[in-house]
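The structure under discussion appears below in the form of C-alpha coordinates.
Heads up, one of the protein chains got dropped from this complex, but the rest are sitting where they should.
Our next item is chain A:
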Amino acid sequence: MMYSPFLRPAPGVRGVMLTVLLALLPGIATYAWQFGAGILVNLLLASCAAMAAEAAMLRLRGRAAGLALGDLSAVVTAWLVALSLPPLVPWWLTVLAVLIAIVAAKHLYGGLGQNPFNPAMAAYCAMMVAYPALMSQWPAPGQLDFSAQLDLILGGARNIDAISSATALDALRTGLRAPGATVDALRQTPPFGFLGGSGWEWVGAAYLLGGLALLARRVITWHMPLAFLLTLAAVSGTAWLIQPAQFAPPWFHIVSGGALLAAFFIITDPVSGATTPRGKLIFGAGIALVAWLIRSFGAYPEGLAFAVLLLNICVPLIDMKTQPPVFGHRGGESP
(Lines give C-alpha, C1' and ligand atoms only; values in the text may rest on other atoms or scores of the structure.)
Protein backbone atom coordinates (compact mmCIF):
# COMPACT_ATOMS: atom_id res chain seq x y z
CA MET A 1 0.00 0.00 0.00
CA MET A 2 1.26 3.45 -0.91
CA TYR A 3 0.70 6.56 1.15
CA SER A 4 0.42 10.17 0.13
CA PRO A 5 2.09 12.50 -0.70
CA PHE A 6 3.01 10.80 -3.91
CA LEU A 7 6.21 12.59 -4.70
CA ARG A 8 7.94 11.44 -7.78
CA PRO A 9 11.61 12.19 -8.36
CA ALA A 10 12.17 15.09 -10.75
CA PRO A 11 13.17 13.66 -14.11
CA GLY A 12 16.27 15.82 -14.54
CA VAL A 13 17.56 17.34 -17.75
CA ARG A 14 18.33 14.00 -19.32
CA GLY A 15 14.85 12.63 -18.62
CA VAL A 16 13.15 15.73 -20.02
CA MET A 17 15.29 15.73 -23.13
CA LEU A 18 14.71 12.03 -23.68
CA THR A 19 10.95 12.56 -23.44
CA VAL A 20 11.15 15.36 -25.99
CA LEU A 21 13.14 13.16 -28.37
CA LEU A 22 10.63 10.33 -28.00
CA ALA A 23 7.74 12.74 -28.57
CA LEU A 24 9.36 13.87 -31.80
CA LEU A 25 9.46 10.30 -33.16
CA PRO A 26 5.89 10.17 -34.57
CA GLY A 27 6.55 13.40 -36.45
CA ILE A 28 9.85 12.10 -37.79
CA ALA A 29 8.29 8.81 -38.85
CA THR A 30 5.51 10.61 -40.72
CA TYR A 31 8.05 12.98 -42.25
CA ALA A 32 10.12 10.05 -43.56
CA TRP A 33 6.98 8.31 -44.81
CA GLN A 34 5.77 11.35 -46.73
CA PHE A 35 9.03 12.85 -47.96
CA GLY A 36 11.52 9.99 -48.00
CA ALA A 37 14.23 8.81 -45.67
CA GLY A 38 16.58 11.69 -46.48
CA ILE A 39 15.43 13.43 -43.30
CA LEU A 40 16.85 10.53 -41.26
CA VAL A 41 20.28 11.14 -42.80
CA ASN A 42 19.97 14.82 -41.87
CA LEU A 43 18.97 13.95 -38.31
CA LEU A 44 21.96 11.65 -37.91
CA LEU A 45 24.30 14.21 -39.44
CA ALA A 46 22.95 16.96 -37.20
CA SER A 47 23.20 14.81 -34.06
CA CYS A 48 26.83 13.89 -34.74
CA ALA A 49 27.76 17.50 -35.50
CA ALA A 50 25.97 18.69 -32.35
CA MET A 51 27.73 16.17 -30.08
CA ALA A 52 31.11 17.04 -31.59
CA ALA A 53 30.50 20.77 -31.26
CA GLU A 54 29.20 20.38 -27.71
CA ALA A 55 32.22 18.34 -26.68
CA ALA A 56 34.62 20.78 -28.30
CA MET A 57 33.00 23.81 -26.67
CA LEU A 58 32.87 22.18 -23.24
CA ARG A 59 36.54 21.34 -23.53
CA LEU A 60 37.39 24.88 -24.62
CA ARG A 61 35.46 26.26 -21.67
CA GLY A 62 37.16 23.90 -19.25
CA ARG A 63 33.98 22.05 -18.26
CA ALA A 64 33.53 18.34 -17.74
CA ALA A 65 32.31 16.99 -21.04
CA GLY A 66 30.74 13.73 -19.89
CA LEU A 67 27.80 14.98 -17.86
CA ALA A 68 26.72 17.71 -20.27
CA LEU A 69 27.06 15.45 -23.30
CA GLY A 70 24.92 12.83 -21.62
CA ASP A 71 22.03 15.21 -20.94
CA LEU A 72 20.98 14.99 -24.63
CA SER A 73 20.14 18.69 -24.88
CA ALA A 74 22.50 19.05 -27.83
CA VAL A 75 20.69 16.23 -29.62
CA VAL A 76 17.33 17.93 -29.08
CA THR A 77 18.72 21.15 -30.57
CA ALA A 78 20.19 19.18 -33.48
CA TRP A 79 16.90 17.42 -34.21
CA LEU A 80 14.95 20.66 -34.11
CA VAL A 81 17.44 22.26 -36.50
CA ALA A 82 17.25 19.29 -38.88
CA LEU A 83 13.44 19.27 -38.77
CA SER A 84 13.24 23.01 -39.45
CA LEU A 85 15.62 23.03 -42.42
CA PRO A 86 14.41 21.82 -45.80
CA PRO A 87 15.05 18.04 -45.94
CA LEU A 88 17.34 18.02 -48.96
CA VAL A 89 19.84 20.77 -48.19
CA PRO A 90 23.50 19.81 -48.75
CA TRP A 91 25.23 18.21 -45.79
CA TRP A 92 27.47 21.17 -45.03
CA LEU A 93 24.47 23.45 -44.58
CA THR A 94 23.04 21.18 -41.90
CA VAL A 95 26.41 20.96 -40.16
CA LEU A 96 26.92 24.72 -40.35
CA ALA A 97 23.46 25.36 -38.95
CA VAL A 98 24.09 23.01 -36.03
CA LEU A 99 27.47 24.62 -35.36
CA ILE A 100 25.82 28.05 -35.23
CA ALA A 101 23.16 26.71 -32.89
CA ILE A 102 25.56 25.00 -30.49
CA VAL A 103 28.65 27.20 -30.65
CA ALA A 104 27.23 30.67 -31.21
CA ALA A 105 23.66 30.61 -29.90
CA LYS A 106 24.28 28.28 -26.95
CA HIS A 107 27.85 28.22 -25.68
CA LEU A 108 28.94 31.78 -26.46
CA TYR A 109 26.06 32.90 -24.25
CA GLY A 110 27.10 30.59 -21.42
CA GLY A 111 25.81 27.14 -22.30
CA LEU A 112 22.67 25.26 -21.33
CA GLY A 113 20.32 27.44 -19.33
CA GLN A 114 21.97 30.74 -20.25
CA ASN A 115 21.07 31.26 -23.89
CA PRO A 116 18.65 34.16 -24.46
CA PHE A 117 17.77 32.94 -27.96
CA ASN A 118 16.37 29.61 -29.02
CA PRO A 119 19.46 27.97 -30.56
CA ALA A 120 17.60 26.03 -33.24
CA MET A 121 15.71 29.12 -34.39
CA ALA A 122 18.83 31.30 -34.33
CA ALA A 123 20.53 28.78 -36.60
CA TYR A 124 17.49 28.62 -38.88
CA CYS A 125 17.42 32.42 -39.22
CA ALA A 126 21.15 32.59 -39.92
CA MET A 127 20.75 30.00 -42.68
CA MET A 128 17.66 31.72 -44.03
CA VAL A 129 19.54 35.00 -44.33
CA ALA A 130 22.78 33.45 -45.58
CA TYR A 131 21.42 30.91 -48.10
CA PRO A 132 17.94 32.06 -49.18
CA ALA A 133 18.02 30.02 -52.41
CA LEU A 134 18.98 26.69 -50.83
CA MET A 135 16.58 27.28 -47.96
CA SER A 136 13.58 27.58 -50.26
CA GLN A 137 13.98 24.18 -51.95
CA TRP A 138 11.36 21.88 -50.54
CA PRO A 139 10.44 18.56 -52.08
CA ALA A 140 6.90 17.48 -52.93
CA PRO A 141 5.71 14.27 -51.21
CA GLY A 142 7.23 11.12 -52.67
CA GLN A 143 9.06 13.08 -55.32
CA LEU A 144 12.51 11.50 -55.09
CA ASP A 145 13.66 8.04 -54.10
CA PHE A 146 16.19 7.55 -51.33
CA SER A 147 19.28 7.31 -53.54
CA ALA A 148 18.38 10.54 -55.32
CA GLN A 149 17.91 12.19 -51.93
CA LEU A 150 21.28 10.94 -50.73
CA ASP A 151 22.80 12.34 -53.90
CA LEU A 152 21.37 15.76 -53.12
CA ILE A 153 22.40 15.70 -49.48
CA LEU A 154 25.89 14.24 -49.72
CA GLY A 155 26.85 14.74 -53.36
CA GLY A 156 27.78 18.03 -54.92
CA ALA A 157 25.16 17.75 -57.66
CA ARG A 158 22.53 20.43 -57.16
CA ASN A 159 19.86 19.73 -59.70
CA ILE A 160 17.72 22.51 -58.40
CA ASP A 161 14.89 22.05 -60.87
CA ALA A 162 14.25 18.52 -59.64
CA ILE A 163 13.25 19.74 -56.20
CA SER A 164 12.04 23.25 -56.83
CA SER A 165 8.59 22.56 -55.48
CA ALA A 166 7.42 25.41 -53.27
CA THR A 167 5.84 24.96 -49.89
CA ALA A 168 2.21 25.85 -49.55
CA LEU A 169 3.07 29.05 -47.69
CA ASP A 170 5.51 30.08 -50.39
CA ALA A 171 3.08 29.25 -53.19
CA LEU A 172 0.40 31.25 -51.45
CA ARG A 173 2.61 34.29 -50.96
CA THR A 174 3.91 34.41 -54.54
CA GLY A 175 0.57 33.34 -56.02
CA LEU A 176 -1.35 36.16 -54.39
CA ARG A 177 0.87 38.72 -56.10
CA ALA A 178 -0.73 37.90 -59.45
CA PRO A 179 -3.69 40.16 -60.26
CA GLY A 180 -7.04 38.50 -59.70
CA ALA A 181 -5.61 35.57 -57.74
CA THR A 182 -7.66 34.34 -54.81
CA VAL A 183 -6.80 32.01 -51.99
CA ASP A 184 -9.52 29.55 -52.99
CA ALA A 185 -8.21 29.25 -56.56
CA LEU A 186 -4.64 28.84 -55.37
CA ARG A 187 -5.56 26.10 -52.96
CA GLN A 188 -6.58 23.88 -55.88
CA THR A 189 -2.93 23.81 -57.08
CA PRO A 190 -0.51 20.92 -56.28
CA PRO A 191 1.38 22.23 -53.21
CA PHE A 192 -1.87 22.34 -51.24
CA GLY A 193 -3.53 19.42 -49.54
CA PHE A 194 -6.80 19.13 -47.63
CA LEU A 195 -6.06 21.73 -44.99
CA GLY A 196 -2.50 22.96 -45.43
CA GLY A 197 0.46 21.87 -47.53
CA SER A 198 0.18 18.54 -49.28
CA GLY A 199 1.92 15.94 -47.11
CA TRP A 200 2.90 18.49 -44.45
CA GLU A 201 -0.54 18.32 -42.83
CA TRP A 202 0.13 14.69 -41.87
CA VAL A 203 3.52 15.60 -40.44
CA GLY A 204 1.83 18.39 -38.51
CA ALA A 205 -0.75 15.98 -37.14
CA ALA A 206 2.03 13.70 -35.91
CA TYR A 207 3.77 16.64 -34.22
CA LEU A 208 0.47 17.43 -32.56
CA LEU A 209 0.31 13.87 -31.27
CA GLY A 210 3.84 14.11 -29.85
CA GLY A 211 3.04 17.49 -28.36
CA LEU A 212 -0.02 16.14 -26.58
CA ALA A 213 2.18 13.38 -25.17
CA LEU A 214 4.56 16.04 -23.84
CA LEU A 215 1.60 17.81 -22.24
CA ALA A 216 0.42 14.55 -20.69
CA ARG A 217 3.87 13.87 -19.28
CA ARG A 218 3.95 17.47 -17.98
CA VAL A 219 7.19 18.23 -19.73
CA ILE A 220 5.53 21.37 -21.04
CA THR A 221 2.58 23.35 -19.71
CA TRP A 222 -0.52 24.14 -21.74
CA HIS A 223 -0.02 27.92 -21.70
CA MET A 224 2.32 28.48 -24.61
CA PRO A 225 0.88 26.01 -27.17
CA LEU A 226 -2.68 27.06 -26.44
CA ALA A 227 -1.96 30.80 -26.52
CA PHE A 228 0.05 30.35 -29.69
CA LEU A 229 -2.53 28.29 -31.58
CA LEU A 230 -5.53 30.32 -30.37
CA THR A 231 -3.91 33.62 -31.29
CA LEU A 232 -2.83 32.31 -34.67
CA ALA A 233 -6.38 31.12 -35.31
CA ALA A 234 -7.86 34.40 -34.03
CA VAL A 235 -5.76 36.82 -36.07
CA SER A 236 -5.78 34.76 -39.26
CA GLY A 237 -9.49 34.01 -38.82
CA THR A 238 -10.34 37.69 -38.40
CA ALA A 239 -8.43 38.63 -41.54
CA TRP A 240 -9.97 35.72 -43.43
CA LEU A 241 -13.49 36.66 -42.45
CA ILE A 242 -12.95 40.23 -43.57
CA GLN A 243 -11.24 39.41 -46.86
CA PRO A 244 -11.38 35.70 -47.74
CA ALA A 245 -9.81 36.21 -51.17
CA GLN A 246 -6.58 37.68 -49.84
CA PHE A 247 -6.01 35.87 -46.53
CA ALA A 248 -5.67 32.16 -45.91
CA PRO A 249 -8.13 30.53 -43.49
CA PRO A 250 -7.01 29.85 -39.90
CA TRP A 251 -6.78 26.06 -40.28
CA PHE A 252 -4.36 26.56 -43.17
CA HIS A 253 -2.09 28.70 -40.99
CA ILE A 254 -2.16 26.19 -38.16
CA VAL A 255 -1.25 23.11 -40.17
CA SER A 256 1.17 24.81 -42.58
CA GLY A 257 4.85 25.50 -42.21
CA GLY A 258 6.32 24.82 -38.82
CA ALA A 259 3.35 25.99 -36.75
CA LEU A 260 2.58 22.71 -34.97
CA LEU A 261 6.24 21.81 -34.50
CA ALA A 262 6.83 25.28 -33.09
CA ALA A 263 3.74 25.22 -30.87
CA PHE A 264 4.82 22.18 -28.89
CA PHE A 265 8.56 21.75 -29.37
CA ILE A 266 10.17 25.08 -30.21
CA ILE A 267 8.44 27.93 -28.39
CA THR A 268 8.19 25.74 -25.28
CA ASP A 269 11.98 25.78 -24.85
CA PRO A 270 12.25 26.31 -21.07
CA VAL A 271 15.44 28.38 -21.30
CA SER A 272 14.69 31.08 -23.86
CA GLY A 273 10.95 31.37 -23.28
CA ALA A 274 8.95 33.23 -20.63
CA THR A 275 8.67 31.53 -17.24
CA THR A 276 5.67 32.98 -15.45
CA PRO A 277 2.22 31.57 -16.32
CA ARG A 278 0.83 34.87 -17.60
CA GLY A 279 4.15 35.54 -19.30
CA LYS A 280 3.90 32.25 -21.16
CA LEU A 281 0.49 33.25 -22.50
CA ILE A 282 1.83 36.60 -23.70
CA PHE A 283 4.92 34.91 -25.17
CA GLY A 284 2.95 32.36 -27.17
CA ALA A 285 0.41 34.91 -28.36
CA GLY A 286 3.14 37.35 -29.39
CA ILE A 287 4.93 34.73 -31.47
CA ALA A 288 1.70 33.82 -33.23
CA LEU A 289 0.91 37.46 -34.00
CA VAL A 290 4.39 38.27 -35.37
CA ALA A 291 4.56 35.01 -37.33
CA TRP A 292 1.18 35.68 -38.95
CA LEU A 293 2.22 39.24 -39.80
CA ILE A 294 5.44 38.04 -41.44
CA ARG A 295 3.61 35.26 -43.31
CA SER A 296 0.95 37.62 -44.61
CA PHE A 297 2.88 40.82 -45.25
CA GLY A 298 6.59 40.08 -44.91
CA ALA A 299 9.32 39.20 -47.36
CA TYR A 300 9.78 35.62 -46.12
CA PRO A 301 7.14 32.90 -46.55
CA GLU A 302 7.64 31.50 -43.04
CA GLY A 303 8.10 33.95 -40.20
CA LEU A 304 8.00 31.65 -37.18
CA ALA A 305 11.75 31.60 -36.55
CA PHE A 306 12.02 35.36 -36.70
CA ALA A 307 8.98 35.69 -34.47
CA VAL A 308 10.51 33.35 -31.89
CA LEU A 309 13.77 35.33 -31.81
CA LEU A 310 11.88 38.64 -31.51
CA LEU A 311 9.84 37.39 -28.58
CA ASN A 312 12.97 35.84 -27.02
CA ILE A 313 14.36 39.36 -26.71
CA CYS A 314 11.15 40.46 -24.98
CA VAL A 315 11.27 37.66 -22.41
CA PRO A 316 13.06 39.63 -19.62
CA LEU A 317 10.47 42.40 -19.94
CA ILE A 318 7.56 39.94 -20.08
CA ASP A 319 8.83 38.06 -17.02
CA MET A 320 9.39 41.27 -15.08
CA LYS A 321 5.91 42.62 -15.80
CA THR A 322 4.09 39.34 -15.07
CA GLN A 323 5.62 38.32 -11.75
CA PRO A 324 2.88 36.61 -9.76
CA PRO A 325 2.29 38.22 -6.34
CA VAL A 326 4.05 36.64 -3.41
CA PHE A 327 1.64 34.39 -1.50
CA GLY A 328 -0.12 36.42 1.15
CA HIS A 329 0.33 39.79 -0.53
CA ARG A 330 -2.35 41.53 -2.50
CA GLY A 331 -1.94 41.14 -6.23
CA GLY A 332 0.76 43.18 -7.82
CA GLU A 333 1.45 45.44 -4.86
CA SER A 334 4.77 45.44 -3.14
CA PRO A 335 4.49 45.07 0.63
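Here is the rule we use: contacts are C-beta pairs under 8 Å (C-beta built on N, C-alpha and C of every residue); 3 or more make two chains touch, one makes a residue touch a chain; residues count from 1.
The rule we apply is simple: contacts and distances are computed from a predicted model.
In the listed set "Ion-translocating oxidoreductase complex subunit E", "ABC transporter permease", "Cation/acetate symporter ActP" or "Polyisoprenoid-binding protein YceI", the entry agreeing with the UniProt name of the missing subunit chain is "Ion-translocating oxidoreductase complex subunit E".
For the options A:L44, A:A130 or A:L293, the residue in contact with the chain missing from this view is A:A130.
The chain that is not drawn here is touched, among residues A:G62, A:P179 or A:G328, by A:G62.
Counting over the whole complex, chain A has residues 62, 104, 126, 129-132, 134, 156 touching the chain that is not drawn.
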